[in-house]
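Read through the structure below, which is laid out as structure tokens, and then see the notes.
Only one protein chain is missing; all other protein chains are in place.
All chains are identified by letter, namely A, B, C, D and E, in their written order; residue positions are counted from 1 within each chain.
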Amino acid sequence: MPVAHITLLEGRSKEAKANMASEVAESISKHSGAPMAAVTVIFHDVPQDNWASGGVLFSDKQAAASGS
Amino acid sequence: MPVAHITLLEGRSKEAKANMASEVAESISKHSGAPMAAVTVIFHDVPQDNWASGGVLFSDKQAAASGS
Amino acid sequence: MPVAHITLLEGRSKEAKANMASEVAESISKHSGAPMAAVTVIFHDVPQDNWASGGVLFSDKQAAASGS
Amino acid sequence: MPVAHITLLEGRSKEAKANMASEVAESISKHSGAPMAAVTVIFHDVPQDNWASGGVLFSDKQAAASGS
Amino acid sequence: MPVAHITLLEGRSKEAKANMASEVAESISKHSGAPMAAVTVIFHDVPQDNWASGGVLFSDKQAAASGS
Partner (left out) sequence: MPVAHITLLEGRSKEAKANMASEVAESISKHSGAPMAAVTVIFHDVPQDNWASGGVLFSDKQAAASGS
């Protein structure tokens, strides 16, 4: 019954999430001993206006990087 | 001041959430001793592409189950 | 497969948690339509030094209230 | 590498989030000793139908307050 | 800068966590495109008194299973 909440900037494809879900669940099952069926993986998509590192929103970093 | 974050597959009605919020807050208040007014309940709706159990996204399980 | 993370000030008894877990899972199952067995409830105990409301840690509120 | 997840009712402007991100990261960096660049701040916007205090959704409080 | 919060029943070894951290970060980096160095993985250990599935705490399931 392990639960993984993975927070990502929005925009990843369903295929990318399917691959991550499969590999992350397999790793957690293998090393925790929990059965694969008991592992939950939940993705939280976050827009660039809602995520900051170093105190600056990603949407503002993009603007700075592109000179706009 | 207990805080409950409840993560659900998206698609539940507002009425369902209102009922859960009321009952969950009442239970937490009753057994924790915190006043009802101090209990916070927050729902996080998650699309089927963002939730996996057993390493498989729910959107892929639906597809498999319906033969499509 | 709904998941509830409930954050509480530490100190609640196991019995209180057992009662909350049972009632919260029943409410979520009833109103979300998810089977009872698929509902996860996780408690996170937080010490008074780690929880603030209104910008003041609970451990400092207790000190103020008791005049110490 | 401290990580702050801030849950808010939806509707705050990007400017408000940019200001919070900057000030929150600065405070965490200053008092935790982590470098500013290592601080992550993530906002989670929650609609009024998904947030309850005292067991009542915010969308129902608004309705009650406006007499509708 | 993806962030994974992984909640587990307490008791897993440091080695198990080191292996999960490495594999989970690699999977997230590979499929999200974020650089490996930017991926954060945080484990939250939860005692059996604080985790319920199907409305029953794990500590009570263990007791039932062992006949005590």
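Here is the rule we go by: a contact is a pair of C-beta atoms (placed from the backbone, for glycine too) under 8 Å apart; a residue touches a chain by one contact, two chains touch by 3 or more.
Since the model is a prediction, treat every value here as computed from it, not as a measurement.
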{"item": "Contact set of the excluded chain (shown chains only)", "value": "B, C, D, E"}
{"item": "Residues of subunit E in contact with the chain not shown", "value": "5, 14, 17-18, 21-26, 29, 36-45"}
{"item": "For subunit B, the residues touching the chain missing from this view", "value": "1, 3, 40, 42"}
{"item": "Residue numbers in subunit C that touch the chain omitted from display", "value": "7, 44, 46, 49-57, 59-60"}
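Here is the rule we go by: only the chains that are shown with their structure count from here on.
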{"item": "Of D-E and B-D, pair with higher C-beta contact tally", "value": "B-D"}
{"item": "Inter-chain centre distance, subunit A versus subunit C - centres from mean C-alpha coordinates, in Å", "value": "26"}
{"item": "Centre-of-Cα separation between subunit E and subunit A, whole angstrom", "value": "15"}
{"item": "Subunit A and subunit D: spacing of chain centres that average the CA atoms, whole Å", "value": "19"}
{"item": "Shared-contact residues (touching 2 or more other chains) in subunit E", "value": "1, 3, 7, 51, 53"}
